[in-house]
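The complex appears here minus one protein chain, its other protein chains still in place.
For reference, chains read A and B in written order, and residue numbers begin at 1 within each chain.
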Amino acid sequence: MKSSSATAREKGTDLLKVRDLHVEGFSDERWHPIVRGVDLSLKRGEVLGLIGESGAGKSTIGLAAMGYAKPGCRITQGSVLFDGVDLLSMSEARRRRLRGSRIAYVAQSAAAWFNPAHRLLDQTVETAVAHGIASRDKANRDAIDLYRRLQLPEPETIGFRYPHQVSGGQLQRAMTAMAMACRPDLIVFDEPTTALDVTTQVEVLASIRRIVEDFNTAAIYVTHDLAVVAQMADRIMVLRHGQTVEEADTRQMLTTPTQEYTRTLWAVRKLAKPEIRTQDHLLAIDNVTAAYAGRVKVLVDVSIKVPRGRTVAVVGESGSGKSTLARVVTGLLPAMSGSMSFDGKPLALSLKGRSKDLLRRIQMVYQSPDSALNPRQTVEEIISRPLEFYLGLKGQQRDERVGELMHMIEMDESFLDRLPGELSGGQKQRICIARALAANPELIICDEVTSALDQIVQEEILKLLMRLQHELGISYIFITHDIATVRAIADEVVVMHKGQVVEQGLKTEILTPPHAAYTELLLSSVPQMDPDWLTGLLARRNPIFK
Amino acid sequence: MTSAEPLIQTTRAPRVRRTRRSRMRIALKKAPLSAWFGMVVTLCYVLVALFAPLIAPYRETQVFSEAFAPWSHEFMFGTDQLGRDMLTRLIYGARNTIGIAVATTIISFAAGVTLGLLAAMYRGWPDQILSRAVDVLMSIPSLIFALMLLSIFGSSITSLVLIIALLDSTRVFRLARAVGLNVVVMEYVEAAQLRGEGPAWILRKEILPNILPPLIAEFGLRFCFVFLTIAALSFLGVGIQPPSADWGSMVRENATLITYGDVTPLLPAGAIALLTVAVNFVVDWFLHSTSGLRDEK
Partner (left out) sequence: MRVNPVAKTVLQRLGLGLITLFVVSIIIFSAIAMLPGDFAKATLGQAATPETVAALQHEIGLDRPPIERYFSWIGKMAQGDFGSSFASRTGYRRTVAEIIAPRLYNTMFLAVMTALVAVPLALGLGILAALYRNSWFDRLVNTVTLTTISFPEFFVAYMLAFLIISRDTFAGTDLAQSLPVWLAASIDWTLNVVPKFPTLANISDQTPFWEHVWRAALPSITLTLVIVAHMMRMTRAAIINMLSSPYIDMARLKGMTPMVVVLRHALPNAWAPIVTVVAFNLAYLIVGVVVVEVVFVYPGVGQLMVDAVKSRDVPVVQACALVFAATYILLNLIADIISIATNPRLLHPR
């Protein structure tokens, strides 16, 4: 859309003008501001990227651009001029006529946003038929054409399937087809690829970009991922706390952001640490095979060595078995066959066979601090428990150690009497790390510990983990799907696919060519900050895209 | 949406955490009229039940010469079919009816919650056996089942309490198991297992505090249900037996008065209704406010 819309923008006229938008949400028995005075304008055929962290109000703005507020939200002030008419002051019936036909919406998780009771085709053509834009026959033929343009497999028949019968990536494309059915002037994309694996994401991004370009449709592209927005948008608007931070053309924004906050958003991608080779191994996993009761094997013949005081990053997409690996190492899911050794001694496969001291030496930090912390225990109770349980610390000794731990994770002791619900996501993850540290462990398994966090917070947590490794000599098994995180923290890398190890070795060895075929696919699918990355990749992979 | 992350983490916590008591005070202040009504009424019932001998004008089984006497200064609500003072019977009825219902609910809860949580924690065959047994017990309407068991064991207070407690504990079991399962899969429980904590500690410290609000609400609802079941059985003549004063039986014994347009038999029935309404109002508000706290996160 970049290339063609550059011309479209020049001759484009204003399509959408949002002025001084205020939206509030209802929670905790009162109204809180979500969006506070945002201005935004969009020309025909232009793509605007809205980027920000969670709570920035970007999705809410996307919906407000359609004159819509989710249940529990209300637009309190401002105007949304679409093609010169204010969506907010017109009648509901008139708004209804615009929605679907001239403004359409593509949601993040298509599996929930498609009606499970109807076939894809029926849902795709529903708007066109209901608004009297096309006859049923014509709409059907058009839908099949759209499916083909979006590179859906079997475009002639896929429409006869139900939403639960197709994959996530296909659903996301079907939803784009549904939005495109009436050839709207504007489509709001709300994180359409966030829930997908990187290799699927590339395909969906390519399809979306091509179809938007083909029909010269204007779009608002909401995402938290800078590299993605760089591929999709002509212009980027950075949002924080419901307000605009800055706005500029994509290339300019990427190269010369003016605001400090924007620069911090960019920073995490630049984290990198030099690897250190060592032959001293703390944990060795040998030929381990594992399965959940009576089902297919999730891990097949996996062997991994974890160097002492270093980090092994385990990379893979969903279904690769990387999280199962964590459960096998901790003993929660005893391996069916194979063996493990820890610090030179055999490690019991099952949790029950391990001594208390052995349990202390291997700790785990989870992806979602929300569910990893008991919401009814205070920070102090959470951190104290391992001290009492493993080390038998009591009274003042324990309190002093709690203080030290809080200092280590860079948090003030005034947080000690808080409940997890009163902390932010990053603070919660720090408490999880402190709970693991309290046991004086030698190995910490980090299962996607940064995936649920915003970019800036990710960076802080990663820095913290690296500092702790440096100071305390802890080994990490770092499970992640994100290549940038791997660059930031790993010494060694293990690539997993469908329960098997594809490749393992030092970070530079794995991340520089030549790669194994799957590693190549995985690495090349990771979006780069370069706005020409997607175009280049597609040209390399398949000359037809050019 | 969650609030945004401050850039620098090492700031002091800006506000002091509310203590449990102050939270409760805030919640009470926000309580709607219906909840206040419910709490006041429930409290009155409890007081009457506790101090029945002090409040009642006569003794529980004192018989006067005139049966079905009309309302007067001597007998505020008249007398019943045997010539006992209606008001006195109503007051003692609070004691008997509520007392038995509370005892039954407590037994049913102790059994249901213990077994439900154990089933949720251990899964496997004990869970299977218990769950299937509960399925079968619940496939017979509980009033019908109670009637059948009472026909075999006879209507003594003990058998009444045990039978209703058994039948009611099936529902408590289902709820405790369901909410237990929701919590057992949480990672903080897994973290405790990984730490090597014993099952008793996990149950007490990790699971129980998190399922307390739904259980408390359920206690209120189950109490109402048990209370109504016992009242129904007594009304049918197979529950609490004479000469104990009991609201359900009082309705049945004096029902004929209705045919003469006399409102008296409606008094014990109304007493039952008022208490269940009151408890339901309190539970409704409690559920509303605790689920609100959960949304706040």
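In this text, a residue touches a chain if its C-beta (ideal position, glycine included) is under 8 Å from a C-beta of that chain, and two chains touch if they have at least 3 such contacts.
The structure presented is a predicted model; accordingly, all values stated were derived computationally and were not measured.
In the complete assembly, the contact with the undisplayed chain comes from A:131, out of A:36, A:74 or A:131. In the complete complex, the residue from A:57, A:78 or A:100 that touches the missing chain is A:100.
Within the set B:43, B:148, B:185 or B:212, the residue that contacts the chain not displayed is B:148. The chain not displayed touches subunit A at residues 63, 66, 68, 70-71, 95-101, 104-105, 107, 109, 112-118, 126-127, 130-131, 161-162, 164-165, 178.
Residue positions on subunit B in contact with the hidden chain: 34, 135-136, 139-145, 147-154, 224, 228, 231-232, 235-238, 248, 251, 255, 258-261, 263, 265-266, 269-270, 272-273, 276-277, 279-281, 284, in rising order.
As a convention for this text, only the chains that are shown with their structure count from here on.
One inter-chain figure worth recording: subunit A and subunit B are separated by 46 Å, centre to centre, where each centre is the mean of the chain's CA atoms.
Listed in rising order, the residues of subunit A touching subunit B in the complex are 25, 27-29, 34, 53-57, 240-241, 264, 330, 332, 351, 354, 356, 359, 363-364, 366, 368, 370-378, 385-386, 389-390, 410-412, 414-415, 417-419, 421-422, 424-427, 430, 435, 439, 454, 456-457, 460. Across the interface of their complex, subunit A is touched by residues 1-7, 9-13, 17, 30, 186-188, 190-191, 193-197, 205-206, 209-210, 292, 295-297 of subunit B.
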